[in-house]
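Missing here: one protein chain of the complex. Every other protein chain is in place.
Let's turn to chain A:
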Amino acid sequence: MSNDDILLQVEDLTTSFRIDDQYYPANDHINLDVYENEIVAIVGESGCGKSAFGHSIMGMHSQEQTKISGKIHFKGADLLSYSNTQLNKVRGKEISMIFQDPLTALNPLMIVGKQIEEGMKYHTKLSKNKRKQKAIEILSEVKIPQPERVYSQYPHELSGGMRQRIVIAIAIACEPSLIIADEPTTALDVTIQARIIDLLKELKRRMKTSIILITHDLGVVSEMADRIAVMYTGEFVEIGETKNFLKNPLHPYSKSLLHSLPSKNNQGEKLHVIKGVVPSLNHLQRQGCRFKPRMSGTDDSIHEETPTLREVEKGHWVRCTCYKHFQIDNHNQVVEGEKDDVFQGQ
């Protein structure tokens, strides 16, 4: 990957929400590059700021409730400097979004074929007949059986899995170069989830689209993503290639998350539990390491005031001054590591 292949470059993005006349950042000085033809997963627990991030890129936040600063470079322009009219030309054409709940994303009163054509109507000069033809093609592309028939059906006549395929069909109708998929399979059964995962991977291979995959499910990430970015209280705490990350997670939060999942390997063991809860936006302590209140037995002398995201091996970034000190054993218990192993920075 070289700099030429960067499709989206998020620079110092801060998105703050208003709560009782004060603004609190839900994304705090975020930096992330998304390359062409790449799936990057944004992972983290409920409320950590994943959707806020996706919505910032799509320009979907209400202006009265939200303050945004930083830059979102996309194909040479800064999306944050765009007017609504300019954004409308990008949204649905160059960048599109897939939402968690297919029912709320679809118009219940319009046949699905017409919903797929909406974007084409706005963004292309295709004739009515051509649009219909294309919509049917897209329906078969997302593996809908009998596409001609389904074209004229209403959302309520379709199963949950079919509806999510329609949402995907709408998203890919104008062949965008970036898709933001916010929990695209969370509302679905496992068998349907598996098929949607395989479908999205195939579409990416064929159309060379990049996908920002927002999810809290590490299994889904492992199956789909090339890279993974772990978010905690509005900051990335670890970024790395999926394979490498899963074999060798570095940040204590990442390690803890992986050990809290039931798996073949930890059968019969108690699962790892992170103490405490994720603080809400207006109660978050923003000084120092934000994960510190969730850790036990950390040694103040080896902590930096505020850890920054550092590249510790090629393409692997971590926001923690002493990650080597934190290990979890096969019984999902925290063990004390060697102090001299502590990472000292550059």
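Definition applied: a residue touches a chain if its C-beta (ideal position, glycine included) is under 8 Å from a C-beta of that chain, and two chains touch if they have at least 3 such contacts; residues count from 1.
Note that in this section contacts and distances are computed from a predicted model.
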Pick, from "Acetolactate synthase", "Peptide ABC transporter ATP-binding protein", "3-isopropylmalate dehydratase large subunit" or "Xanthine dehydrogenase family protein subunit M", the protein name that UniProt gives for the chain of this complex that is not shown.
"Peptide ABC transporter ATP-binding protein"
Given the contact definition stated above, which residue among A:S16, A:Q100, A:Q164 or A:Q193 touches the chain not shown here?
A:Q193
Would you indicate which residue among A:K71, A:H216, A:K292 or A:R310 is in contact with the undisplayed chain?
A:H216
Option from A:N37, A:T124, A:S260 or A:T298 whose C-beta touches the chain left out:
A:S260
Residue positions on chain A contacting the omitted chain are 45-46, 160, 189-195, 197-198, 201, 216-220, 222-223, 242-243, 246-247, 256-258, 260-264, 266-267, 270-274, 277
